[in-house]
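One protein chain omitted, others in place.
Per-chain residue numbering starts at 1, and chain names A and B are given in the order in which the chains are listed.
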Amino acid sequence: MFLTATAAILVVMLMALIRAFLGPTLYDRILAVNMFGTNTVLLIAVVGFLMGRPEFLDIAMVYALVNFISVIAILRYFEYSPPDETVEHK
Amino acid sequence: MIALALDVGSWILLVAGSFICVTGGVGMLRFPDFFTRIHAAGVTDTLGAGLIFTGLMLQAGLSLVLAKLVMILLFMLFTSPTASHAVAKAALHSGLEPQLDDVDDRSGVDS
Partner (left out) sequence: MRHTISLSLLLAIFWLLNSGHYTWLILSLGLLSIAIVVWVTHVMDVVDHESLPWHLTARIPGYNLWLLKEVMVASLDVAIRIWTGAISPIVVDVKASQKTDMGKVIYANSITLTPGTVSINIQDDIITVHALTRVGARNLAEGEMDRRVSRLAG
């Protein structure tokens, strides 16, 4: 059953990556990367149970922290740059 | 007996959670503009993660592992709206316009 969840989460990560590459705006990419990070946390937790090593949860927790901080940091960086650099007009 | 019930319960929760996560991913690809995609990401962040972690909790039993799962889930539920709001607000302030169904005077809930 953990294998099912692992496969599903990997598929979602692939979808998030496709969205991150397609864009079209910068914010789509940030959102996709945030979703990718959320799924990374889920993946590490599920794989920990799959391999019978729940210590993986510590790493999952660190990933959850890093994911949140990185999104906020990227946004702080782009919020103060000129608008025509951040929104790519199609 | 109880062990079997727990196994079946976590099976159902994990499969349901996986399905909801895939649904969020599909929404991420299908929805037409940035602001609607936030809703798709929200489905994965809240219900998908919640179901998968609850399924894992049933497997963990009463131990430190359970406490860690609860902490990670709570942390994700606290931060995901903050991150979504930050992205949406930054997008709005940079001049990205939400693609709306039709013209709307921003008070027309009953229209």
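Basically, a residue touches a chain if its C-beta (ideal position, glycine included) is under 8 Å from a C-beta of that chain, and two chains touch if they have at least 3 such contacts.
Source: prediction; values computed, not measured.
Taking the complete complex into account, the chain left out of view touches B. Taking the whole complex into account, chain B touches the unshown chain at residues 20, 23-24, 26-27, 30-31, 33, 35-36, 38-40, 42-43, 46-47, 50, 64, 67-68, 71, 77, 80-82, 84-85, 88-89, 91-92, 98-101, 104, 106-110.
As a convention for this text, only the chains that are shown with their structure count from here on.
Taking the mean of the C-alpha atoms as each chain's centre, chain A and chain B sit 12 Å apart. Interface residues of chain B facing chain A in the complex, by the touch rule stated above, are 10-11, 14-15, 17-19, 21-22, 24-26, 28-29, 34, 37-38, 41, 44-45, 48-49, 52-53, 55-56, 59-60, 65, 68-69, 71-72, 75-76, 79-80, 82-84, 86-87, 90-91, 93-96.
Interface residues of chain A, counted against chain B in their complex, comprise 1-2, 4-5, 7-9, 11-12, 14-16, 18-19, 25, 27-28, 30-32, 34-35, 38-39, 41-42, 45-46, 49, 54, 57-58, 60-61, 64-65, 67-68, 71-72, 75, 78-79, 83, 86-87.
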